[in-house]
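Take a look at the structure set out below.
The other protein chains are all here in position, but one chain of the complex has been omitted.
Right after this comes subunit A.
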């Protein structure tokens, strides 16, 4: 399989056969989220709430993200937390420091998406 068009060199560097080349770890602690070659690189739009917010901020700030690692089965994760359901979505967090959302879980398809920009890819 060839990589989809329009992939940046940064992404190219962390890909191997369309999968994550190295283990994914938390940006804030050493917790290992996913083993190498388990996540499939996908490009799709999803607005993920910001990891932190200002005090008294009522509406959550969201970031439009496009690059995700897709994980088919939740038990393929090494360590991950699932939030309570909000608006039909479960958000994914680091299982050790609770930093997140690092991605989201689709309740219908049961697929999981980890934002490439919210984890350490090397």
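Just so we're on the same page, contacts are C-beta pairs under 8 Å (C-beta built on N, C-alpha and C of every residue); 3 or more make two chains touch, one makes a residue touch a chain; residues count from 1.
One rule holds for everything that comes next: contacts and distances are computed from a predicted model.
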Mind telling me which option in "S-adenosyl-L-methionine-dependent methyltransferase", "GPI ethanolamine phosphate transferase 2", "Rab proteins geranylgeranyltransferase" or "Ras-related protein Rab-10" is what UniProt lists for the chain we can't see?
"Ras-related protein Rab-10"
Where does subunit A touch the missing chain, residue by residue?
28-29, 35, 37-38, 49-53, 60, 72-86, 90-91, 93, 95-101
